[in-house]
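The structure that follows is given in the form of C-alpha cells.
Complex shown without one protein chain; remaining protein chains in place.
By written order: A and B. Residues from 1 in each chain.
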Amino acid sequence: MKTLSIKDLLGRTDFARGMSADDIEFLSGCASFARFSRGEFMMLAGDPCDHFYLIREGKAAVEVESGNQVSVIYAPSPGDIVGWSWTMPPSVCRYDVRVMDSVSAIDFDARCVLRKCEEDNRFGYHVYKRILEVVIERLMATRVQMLDMYS
Amino acid sequence: METSSVGNTNTGSIHVLAAADLSALLEAIVAEGYRLVGPRIRNGTAVLDEISGAAQLPRGYRDSQRPGEYRISANGSGETNAGRYFDYVVGPTSVKRFLYPPRRKVLEAERSGGQWKITEPADDYPPTAIVGLRSCDLAAVRILDRVLLNDIYPDPVYAARRKATLMIGVDCAHPSETCFCTSMGGGPSVESGYDLNLTELGDGATHRFLIAAGSDRGEKLMASLRLSTATSDDLAAGAAQRKSAEAALAQNPPMQDAREVLANAWNSTRWDSIAQRCMACANCTMSCPTCFCVDIEDETDLTGEHADRWQTWDSCFTMGHSYVHGGAVRKETTSRYRQWMTHKLSSWHDQFEMSGCTGCGRCITWCPVGIDIREELAAIRTDQKTDVPEAAQ
Partner (left out) sequence: MTEVNPSAVRSAVRSATLPIGLPAMLPTPMRIKRRMRDTPDTFTIVLDVPQPPFVLEAGQFNMLYAFGVGEVPISISGVSKNGGELVHTIRDVGTVTHALSLLRKDGVVGVRGPYGRGWPLEAARGKDVILAAGGIGLAPLRPAIRHVLDHREEYGRVVILYGARTPQDMLYLPEIQKWRGRLDTKMSVTVDRASRKWLGNVGVITQLVAASRVDPDETIAMVCGPEIMMHYMQIHLAKLGLPNDQIYVSMERNMKCAIGRCGHCQYGGDFICKDGPVFTFDEIADRFRVRAL
C-alpha cells in the first residue's frame, strides 16, 4: 500500500517526468517516506552518502562551515533533490543539510538505486540524466552567486 | 517648422555673377546685418571662420587630402587656377561648429539660503552668413536638423541659430581623395539646403559664378546684385565641371549597403584589427559634421553658491562616454570604434531614418593613422561574404 502511494507520488514529480511506468515502479522500490523536524540534520559532511531525498514539504539549508562561520549556500524547498554525492565514489556527503521547516520527503536508498542503475544501464541513464540536470542547475546558480551581481 | 522655408531647393532661375562682383555679394550680405563666415587659411588648413570679405578667402589655393594627410597651398597643383576662390574642399571645421558650438553655457544656478534660482543664459549668436558651404556641409545640416530639431525635444538654441544663419553654397570642382559624398547619395554639387548657391566657372578672363537662390532671403540678395542671365554655354560649362567632379568620385566603393552590413557585424573580428591602429584620439568625431554627442558638466565658483552648467562636444572614443556606476561599458577601443562607425552608418538609420554620414571624408583625412571607413566597410563586407556558414546562422 505504502509502496504504491510512493509510486503514485513519484509519477507526479519533475524527477520522474518522462520515465516509463516500469521505471517509476522500479525506482519506487528503493524509496520510502521520511520526515525530519526543525533543527535536525538530513546529512552531515563526511558521512557516507547513501541516501538522497526529494523534498515534498518544508525547507532545508545546505550549509558549509568555514572558520567559525556557518554559511547557507542553498535552501532546498519542495520539488528539490537533496544529495547527489552518491552518484560517484567515494560517495561521501560534502555539505551539512539542516532542516529549517519540518521536511517531509521521499527518501531514496542510494545503494539500491545504484545497484539498479548498474543492472539496467538504460534505467541508469534516465536517473543520471535527471541528477545531472539538478547538478547543472545548481552549478549555474552557484556561478551566478559567485558573480556577486548585485554588488 | 519655420526652417523648412529656409534653404529648400528652389527652381529660381540661374544667373551669372562676374568674379569681380563676389565682393559685392559679400558686401550686400554684410549690409543685411550678417556676420560673415567663410573659409580662410589658418594653421595650414582652410577653416571656416569670420572673414572681413572676399580678400580673405583662400584664393588660388588647392588642397590635397589623403588618409591621415592634409596639404593646402597657393597654386600648389601648378594648374592654371590662380584667381579661383573655391578650388579646395572641406577643412577640419564644419558648419556644426557654428550651429552646435563646441562649448556652450546652458544653465546658471544661484543658491542662497535654500532658495535656488535657475536660468538659461541667453545665447549670443549674431545673424551669420556662412559662405562656401559644400554639398556635404548642407547634408550635415539636414542631418543635424533631424537630430536636434525634428525630434521629441527640439533644441531651442540650435533652432534659433539655424534660423539666424544664411547658407551660401558652393559646388565642388575638385573633390579630394578622401571625399565620398556621392557614395552617400549627395554631391558633388549643392542641390538643396542653401539660400544662395555658387558654381565657380573658368579663370582669368572667363572667371565667373553661376548663382541661384534657394530661399526668399537668397532671392532678395540676388535682386540687389548686378547679374546677367546664364547662357547655354554657361550652363554647359557648369555641367561639364560637375561631370568631371563626379568622375573623380566614381572610384569610390559603393556604400549603399552599409546599414545592413554593419547591423550584422557587431561580432566581426575586423574591429580588433582596426583597434590595433586606432588611437582613440577622437579626431574623427570632433571633425565629423554630424557627431552630436555632448557632455554636460557643472562648474561652481569658490563659494559653491553659483554654478554654471556647460555643454561640451564629447566623443564615443572617450572612456567616460559609456560610464555607468562601476566603470565604462566600452572599455576597449574595439568597442568604441565599432560604436562610432556602426552608429554613423547603420544604427543612425534606426534612430533618425537616415545615415549619419555625408561622405565629407574628414574622419579619413584627420585620422592620425589614416583609418579609412570606406576600406573598413569593404573589409567587413568581404569578411561576411567569405564567412557564409556563420552569416547563415
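In this section, contacts are C-beta pairs under 8 Å (C-beta built on N, C-alpha and C of every residue); 3 or more make two chains touch, one makes a residue touch a chain.
Because the structure is predicted, anything quoted here is derived from the model rather than measured.
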Task: Option from B:44, B:102, B:156 or B:254 whose C-beta touches the chain left out - done: B:156
Task: Residue in contact with the excluded chain [from B:84, B:174, B:343 or B:381] - done: B:343
Task: Chain not shown: contacting residue from B:316, B:357 or B:377 - done: B:316
Task: Interface with the undisplayed chain - residues on chain A - done: 59, 61-63, 69-75, 77, 79, 100-101, 137, 140-141, 144-145, 147-151
Task: Residues of chain B in contact with the chain not shown - done: 106-107, 109, 111, 114-120, 147-148, 151-156, 159, 266-267, 292-300, 304, 307, 314, 316, 320-326, 329-332, 334-335, 339, 343, 346-347, 349-351
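In this section, only the chains that are shown with their structure count from here on.
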Task: Chain centre separation in whole Å, for chain B relative to chain A (CA means) - done: 68
